[in-house]
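Presenting chain A:
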Amino acid sequence: MTAALAPHDATAAPVAETILAVNNIEVVYDHVILVLKGVSLTVPKGGIVALLGANGAGKTTTLKAISNLLHAERGEVTKGTVEFDGQRVDRLTPNDLVRRGCIQVMEGRHCFGHLTIEENLLTGAFTRRDGNAAIRRDMEMIYDYFPRLRQRKGSIAGYTSGGEQQMCAIGRAMMSRPKMILLDEPSMGLAPQVVEEIFEIVRTLNQKEGVSFLLAEQNTNIALRYATYGYILETGRVVMDGAADALRENEDVKEFYLGVAGADRKSFREVKSYKRRKRWLA
Partner candidate 1 sequence: ATIGQAAAQEGIYVPLFTYRTGPFAGSGIPIADGMRDYLTMLNERDGGIGGVKIVLDECETGYDTKKGLECYDAVKGKKPVVVNPWSTGITLPLIPKASVDKIPILSMAYGLSASARGDIFPWVFNPPDTYWDGLGIILRYIGQQEGGLEKLKGKKIGYIYFDGGFGKEPIPLFEQLAKDFGFDLKLYPVAPGDMQNQSSQWLSVRRDRPDFMVMYGWGAMNPTAIKEAAKINYPMEKFVSIWWPGEDDIRGTDGAKGFKMINWHGIGTDYPALKDIQKFVVDKGLSKANKDKVGELLYNRGVYNSLLIAEGIAQAQKITGKKAVDGADVRRGLENLNLDEARLKELGLAGFTGTLKLTCDNHNGHRPAFIQQWDGAKWVKITDPIEPMPDKVKPLLDAAAQDYAEKNPGWPKRSEPCDKAS
Partner candidate 2 sequence: MLYALFVDPWVQMGQAPDLLVQTLWEGLVSGVLYALIALGFVLIFKASGVFNFAQGIMVVFSALTLVGLHEMGVPAFLALGLAVAVMFVLAVAVERVVLRPLVNQPDIILFMATFGITYVLIGLGELIFGGNPKRMIADELYLPKGAIDLKILGGFVSLQKIDIAAAVIAAVMIAALAFFFQKTRIGRALRAVADSHKAALSVGISLNQIWAIVWFTAGIVALVTGIMWGARSEVSFSLQVIALKALPVLILGGFTSVPGAIVGGLIIGIGEKLGEFYWGPLVGGGIESWLAYGIALAFLLFRPQGLFGEKIIERI
């Protein structure tokens, strides 16, 4: 699919003030498994950037590389640099990074099973120093965003439903009042309405609070609707990037990621099997 595409070059990224710059990073797991083969991307201040790609493309890995959660999985960045707010951060601990205002919402809902929903949210405010009042206020805000959480606030997170946990994870991240959130598959396991809501929330935060977002998302459709810019990852390389609407118009993207929306979209029943290409086996 990389055919007929402008080769990726970093200058294509908006030269506006960047909050996050990833320069040509290479990631290795267990000292042997090379997963990212030189990924570069930039996120402008106050931008929403989408990171698209098939399973195993390396989206999660990229996000973890940025938030320094890799070494917890015996992975390491062997090449390249990561800059946040103009400073190199690829040697910092995740906790420093959060203090500086960059937090990640991990793929697949990692709530603290033994803590209640409310306690989960409170841990999100761990790095904050601006007093309980402020924290309370934000918690209310989050409850307003996710009414479902308010209902279940007292119950042990481990027992809440998949979606509830997902909301909890996102809310928890917001509690740290970050400058930038790395969202990994926010829509996963959420009811369509809630998905819309979450992206609305993303937009609101982005516009009201000026929070920047880098979101790894499978639901390309909606991702590109809300994002300003997008990168497409395949087996550890950026194969295409461009402004969101540009990508939305791109034929390949249409074919492989968006599908034809609206009434005349092809039913899942008539999936042609020839279209299957086992990219993840590459």
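Behind the choice of candidates: all candidates are chains of the complex that A comes from, given by their letters.
Heads up, the rule we're going with is that contacts are C-beta pairs under 8 Å (C-beta built on N, C-alpha and C of every residue); 3 or more make two chains touch, one makes a residue touch a chain; residues count from 1.
The structure presented is a predicted model; accordingly, all values stated were derived computationally and were not measured.
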Fill in the blank from the handout: chain A in this complex touches just one of 1 or 2, namely candidate 2
Fill in the blank from the handout: Note: in the complex, chain A contacts candidate 2 through residues 67, 69, 71-73, 93-95, 97-99, 103-106, 110-115, 119, 122-124, 126-127, 156, 158-159, 172-173, 176
